[in-house]
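The block underneath contains the structure these notes are about, expressed in structure tokens.
What follows is chain A.
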Amino acid sequence: MDILSILFYLVASVIILSSIALIVVNNTVHAALLLVLIFFNSAILWLMLQAEFLAIVLVLVYVGAVLVLFLFVIMLLDIQVKKNISKKMYLLFSVFISLIMFIELYMVIFYHDFASIQKEITISELGNTYDIGLSLFTNYIFSFEVTAFILLVAIIAAIAINLNVKQRSLKQNPGKQVLESKESRLKILKDEEL
Partner candidate 1 sequence: MITMTHYLVFSLLLFCISIAGIFINRKNILLLLMSIELMLLSVNTNFIVFSHFSNDITGQVFVFFILAVAAAESAIGLAIIVALYRVKNSIEINLINKLKG
Partner candidate 2 sequence: MISNILSLLIWVPILSGIILYFYNRNEKILNIYNVLINFFVLALSIYLLINFKQDVEAFQFIEKYNWINTLNIQYFLGVDGISTLLIILNTIIFFIVSIYNLNLKIDKRNQYYASFLIANGLTIGVFSSLDAILFYIFFEALLIPMFLIIGIWGGANRIYASIKFFIYTFFGSVLLLISFLYINSKISSFDINYLYDANFTLVEQEWLFIAMAIAFAIKIPMFPFHTWLPDAHVQAPTSGSVVLAAILLKVGAYGFIRYVLPVVPIGAMSLDIYFIILSLIAIAYVGLIAITQNDMKKLIAYSSISHMGFVTLGFFIIFQLFEKTSNVDDLIISLSGSLYQIISHGFVSASLFICVGSIYDRYKTKKISDLSGLLNQMPVYSWFFLFFALANCGLPGTSSFVGELLIIISSFKANFIYAFISSSTLIISAFYSLWLVKRVIYGEIKIDLDKNIDANNLEKLILFTLALIIIILGIYPDFIMNFMNTSLRHISETIIFKL
């Protein structure tokens, strides 16, 4: 067993265990922190697969931005932690379903001959980042632009959703005031109409 294998098993078991912990834990803050742990470990895994650019992005963007955002929201909302799972039935069901899923997909992996698509692994001299950049800005330039646009939309959408349009304060609107007439405010009723 070489060192890489040891590292792999170590990292993988940390990820699996913490993800199990993540789904059963009650405290949202803990969950978020567990997620950070998972992402860090995943970045290690990715590094082992020579995807250093993505590993760095994962840590920087995901852990640095998205998960911090999660934490912000958690703090902001001030959620009371309640007991999560109430019925054992649900637990049973979910475990059952994911087990079947696992078995099915495992059968795919097991029976499928992945060796045929494997090629000799060559390591680019200019590094992984260069390769990604090259194909991103040549073949996928349009998709790249779209992604940028999606991010823009996401920003605007997030703002739009939470932009509070409700008027809470008592303000005067002179324009409306001027347009009001006597008849619209006051109605004089005669005796018989009452």
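Candidate selection criterion: all candidates are chains of the complex that A comes from, given by their letters.
The criterion applied here is as follows: a residue touches a chain if its C-beta (ideal position, glycine included) is under 8 Å from a C-beta of that chain, and two chains touch if they have at least 3 such contacts; residues count from 1.
Computed from a predicted model, the values in this text were never measured in an experiment.
Colleague: All of 1 or 2 belong to the same complex as chain A; which of them touches it?
Modeller: Spelled out: of the options 1 or 2, chain A touches 1.
Colleague: Report the residues of chain A in contact with candidate 1 in the complex, numbered from low to high.
Modeller: 2, 4-5, 8, 12, 15-16, 19-20, 22-24, 28, 31-32, 35, 38-39, 42, 45-46, 48-51, 53-54, 57-58, 61-62, 65-66, 69-70, 73-74, 76-77, 79, 82-86, 90-91, 93-95, 97-99, 101-102, 105-106, 109, 114, 117-122, 128, 131-132, 134-136, 139-140, 143-144, 147, 150-151, 153-155, 157-159, 161-162, 164
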